[in-house]
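Left out: one protein chain. Kept in place: all the others.
Each chain gets a letter, A, B, C, D and E, in the order it is written, and its residues are counted from 1.
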Amino acid sequence: MTFTVTVRDHIMVAHSLAGEVFGPAQRLHGATFVVDASFGASTLSDDGIVVDIGLATDALRDIAGSLSYRNLDDEEAFAGINTTTEQLCRFIADRLAERVASGELGDAAGRLETIEVTLHESHIAWASYARPV
Amino acid sequence: MTFTVTVRDHIMVAHSLAGEVFGPAQRLHGATFVVDASFGASTLSDDGIVVDIGLATDALRDIAGSLSYRNLDDEEAFAGINTTTEQLCRFIADRLAERVASGELGDAAGRLETIEVTLHESHIAWASYARPV
Amino acid sequence: MTFTVTVRDHIMVAHSLAGEVFGPAQRLHGATFVVDASFGASTLSDDGIVVDIGLATDALRDIAGSLSYRNLDDEEAFAGINTTTEQLCRFIADRLAERVASGELGDAAGRLETIEVTLHESHIAWASYARPV
Amino acid sequence: MTFTVTVRDHIMVAHSLAGEVFGPAQRLHGATFVVDASFGASTLSDDGIVVDIGLATDALRDIAGSLSYRNLDDEEAFAGINTTTEQLCRFIADRLAERVASGELGDAAGRLETIEVTLHESHIAWASYARPV
Amino acid sequence: MTFTVTVRDHIMVAHSLAGEVFGPAQRLHGATFVVDASFGASTLSDDGIVVDIGLATDALRDIAGSLSYRNLDDEEAFAGINTTTEQLCRFIADRLAERVASGELGDAAGRLETIEVTLHESHIAWASYARPV
Partner (left out) sequence: MTFTVTVRDHIMVAHSLAGEVFGPAQRLHGATFVVDASFGASTLSDDGIVVDIGLATDALRDIAGSLSYRNLDDEEAFAGINTTTEQLCRFIADRLAERVASGELGDAAGRLETIEVTLHESHIAWASYARPV
């Protein structure tokens, strides 16, 4: 038995990717990433929820806001890291997990077992990262 | 190896949610829930299917019909239960599992191992519940 | 030549519809309406925009917020009005037009010629209302 | 009577926008624009088409390819132009219209009366530009 | 001022297209066409609707059912007609207009001024046909 709750937000960023495998994406370009954050647990709180969806939405918006309208090539948080869609999934999932651990997502979030973050980079490509809490 | 088949329907309901965590959703309001029911198995029938998609569609429509155009606060089935998206996912999944057990979804459904129900409450939020059959 | 800019939000409401034509929707039920507001003009501002998308988003969110998590049957604004999807489209479009007229959507909005509002009530039904500004 | 045919592609670009109205989007950032190009006519060719969809797809892909994986701030084509979503719609529509005029979209395209280009910048915002051919 | 109401259904058909312009689509192949039927009017009925959405849904389902799970190359209705997406849009719109004229869509439909039918043949291509009623 697994319950999940998912909320969606988005970021709009510039970046470039280092490595021949990326072809033209080695040039500075950009992307809208539509971000889905899924929170999973095997039980519900007394209120009947996996997580307070309001707090989850706020946390995702806050993390998205810290990334959006930026050139990721200039952000310290990504120094030495290729900001591939996969890496950005992990980055956002890890930030969400920290906030769960700190209690910021409320009491119900104490039961969370997994976080999965999916980034849609276009209508024909997306990536995800799933991790335990 | 896992095969799944998913069918989609929807319900339009009124309800209210008890608990401070729900903020303005404590007031009577409503939602369209777009409902996805996924049926999973590790093998296919001789016909090459997981489940008779016609029977699965009918079963989902029947369950959706029993919920739709109603105020869930007045429904006996939900007495004492907060009708959160998570709970509604479980309610629908459990009703589908009963119908599988009763043979209503046909012979192929005998191989079903899992049912997952996802309810989309808006373009930016959804929940799901997965259970064994 | 026509430019449009569209922003999306949503509302979650309870309501009932008076009239035999509505069948089971005469009962108290509810809906998520995903709301698209389109602003049209035949020229762009010096900045190259139809309307300040930030102000347009704020205006739509504010109007959506005034409707959401409510039972429309109890709202004075809709006394004596069937809150069909069509009527709600018109209601929201008219509120947006008032805000354009009041200058709340900024200078660029002075060139707006049309507003169209679309409400999606499910994955298989939607309605719209288009009007001059 | 109006027929339209629409094809979809996408571009991934970096850019910045000049003007206080753009707030944080004045910084270098980026976007995926999902691009829909619609071709309209009031009659069909003898083959029963508005336009050769293969040629239309190729033309859109070619134009999209000339923009994608670039920093629009450095492109000569946009010197002195704010690359708002509205302006990019017009730019792509105008390039398509030139190709129609040159015969590149085939014989059927001779009957085209309108071109409309829509750019989706996220799941909650898009813009369009419609022009005669 | 224009109101529209749109309902969605789908058909799954085989067909082939005659003419060099169609390339590989000259071979027998098939398509799912997701069908959107839009009904437009400049006023609402006393009930606050453009058209009885139940009757509109039934009419579209009936027309879709008459086409679905068939090889259009063998259907008398299309003898001598290339069943392009554009032509199928017109075919369905014309059948809907006949039903409106016959009174089958109810009293409110008497005010209908336009019908537009859109057929989505994939996630990257669609066509439409708009006509007066």
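We adopt the following convention: a contact is a pair of C-beta atoms (placed from the backbone, for glycine too) under 8 Å apart; a residue touches a chain by one contact, two chains touch by 3 or more.
Remember, it's a predicted structure, so these values are computed and weren't measured experimentally.
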Touch criterion as defined above, residue of A:Ser16, A:Ser38, A:Ser68 or A:Thr85 at the omitted chain: A:Thr85
Selected from C:Arg27, C:Arg61 or C:His123 as touching the chain missing from the view: C:His123
Chain not shown, touching residues in subunit A: 17-19, 21-23, 81-87, 89-90, 123-132
Hidden partner chain, residues of subunit E it touches: 8, 10, 12-15, 24-25, 27-34, 68-71, 121-124
Absent-chain interface as seen on subunit B, which is shown: 1-9, 44, 47-50, 52-54, 57, 106, 108
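Rule of thumb we're sticking to: only the chains that are shown with their structure count from here on.
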Joint neighbours of subunit E and subunit A, given as chain labels: D
Numbering shared by both copies at the subunit C-subunit B contact, with half separating same from different: same
Chain separated most widely from subunit E, comparing mean CA positions: A
Centre-of-Cα separation between subunit E and subunit D, whole angstrom: 27
Whole-Å gap between the CA centroids of subunit A and subunit D: 30
Two or more partner chains touched - positions in subunit B: 123-124
